[in-house]
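For this depiction, one protein chain was excluded, whereas all remaining protein chains were kept in their positions.
Let's look at chain A:
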Amino acid sequence: MARKILTEHIHVPGIETFDVYRKQGGYTAVEKAIKSMSPEEVVEEAKKSGVRGRGGAGFPMGMKWGFLAKPEGVPRYLVCNADESEPGTFKDHYLMKTIPHLLIEGMIVSSFALGANKSFIYVRGELMYVIRILEKAIEEAKAKGFLGKNILGSGYDLELVVQPGGGAYICGEETALLESLEGKRGNPRNKPPFPAVKGLYQCPTVVNNVESISNMPWIVNNGGEAYAQIGIGRSTGTKLISASGHIQRPGVYEIELGLSVEEFMNSDEYCGGIRKGHHLKALVAGGSSVPILPANLIMKTANGEDRLMSYESLSDGGFASGTMLGSGGFIVFDETACIVKNTWNFSQFYHHESCGQCSPCREGTGWMEKVLHRIEHGHGSMHDVDLLVDITKKIEGNTICPLGDAASWPVASAIRHFRDEFVWHITHPSEATAPGAAYRGDMALV
């Protein structure tokens, strides 16, 4: 069995309650941090651990904490991003509903490290029942003296607030999240200033993902160095992967970073291979926003090395032949999947979720969706393919927030790797629009 940090006790009956969680060694990190460590020491451990943000961008968490401005007399905030709405990603949801105290404990030690006395968990609005679970866990922790005023007699106060989200993907973007938390329309802010300087209510703020924060109890208990021993290179620790698509065993898995993609995909401990009688066609490795990979680039990188589940290996080859670990949404397609249809599906999502503030994303996402709709429904023309590529180039990098990039990459990469399939849709409209049609072509099937 592989190393588990987050999910080690997840199957213990009653782990959602304080008592069972405590019996499994829960809240020892709070005791250790508050009684025997200074906030700076906790930040130091986070830095040593090398743990990187699990929300998508993979920015080192300790380094982000180090950037937090600390002006005198101004409150600082920690905000946990639990808005998880990326298609293909469902790990935070799983973690919060099964072992809520892990996040609460992580929030306490992280808030302590950052000197925050009021922290927020911004939960995707659709997950009302998870919000109830978290609120119950907070009540329990408060009753036992781990939250509220004068925690464990140390003089440190912390109030934890669970906020239901606005029901929009864009509210997962950290500055849109802060706007939404302030009670405004969830429009991303222009950066700079970054939240670490001017965040919630214009005060210094750290925004971290649920999974990032949930690593902190282990890091405090075992030390950042021990954490850095796990994983590979600069991809330290474990990662929750939400596996879905045409595999035998979809679900959420905790893997040690550095596991090979092949093992993750085929071993019975994880995905259990492609469904019987079918072949791998494509993979979206890190949630809908990252570039899609064709079969021949999944198990091996372009220069023939084994592809690993790590930030570096997945992005090997840049966008020409690589992708990104992103938020760990592992979506597998077999040969029955139609890439054009899937690309259209993703583009529908981004069109629907664009906040509409900046022109390239507001207009470009809708345009791409309409062109893809036409191609998918047999009304495309040859110049549409290049038009799509050009639209992605006009959006990418020119927007306020990364949603514009996230909308462009799936389209650009699908055309990069599956151009012949787009062309086939255009040249063979009646075959392409037949029910269940999927292009087989002469693609190398693994």
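Note that a contact is a pair of C-beta atoms (placed from the backbone, for glycine too) under 8 Å apart; a residue touches a chain by one contact, two chains touch by 3 or more; residues count from 1.
Definition applied: contacts and distances are computed from a predicted model.
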Which of "Aliphatic sulfonates import ATP-binding protein SsuB", "NADH-quinone oxidoreductase subunit G", "Cysteine desulfurase IscS" or "ABC transporter permease" matches, in UniProt, the chain that is not displayed: "NADH-quinone oxidoreductase subunit G"
Which residue of A:Arg249, A:His383 or A:Arg440 touches the chain not shown here: A:His383
Touching the absent chain when the full complex is considered, from A:Arg185, A:Arg249, A:Arg275 or A:Arg440: A:Arg185
Full-complex contact with the absent chain, from A:Gln163, A:Asn215 or A:Thr399: A:Thr399
For chain A, residues in touch with the removed chain: 168, 170, 185, 190, 351-360, 362-367, 370-371, 374, 383, 387, 393-395, 397-400
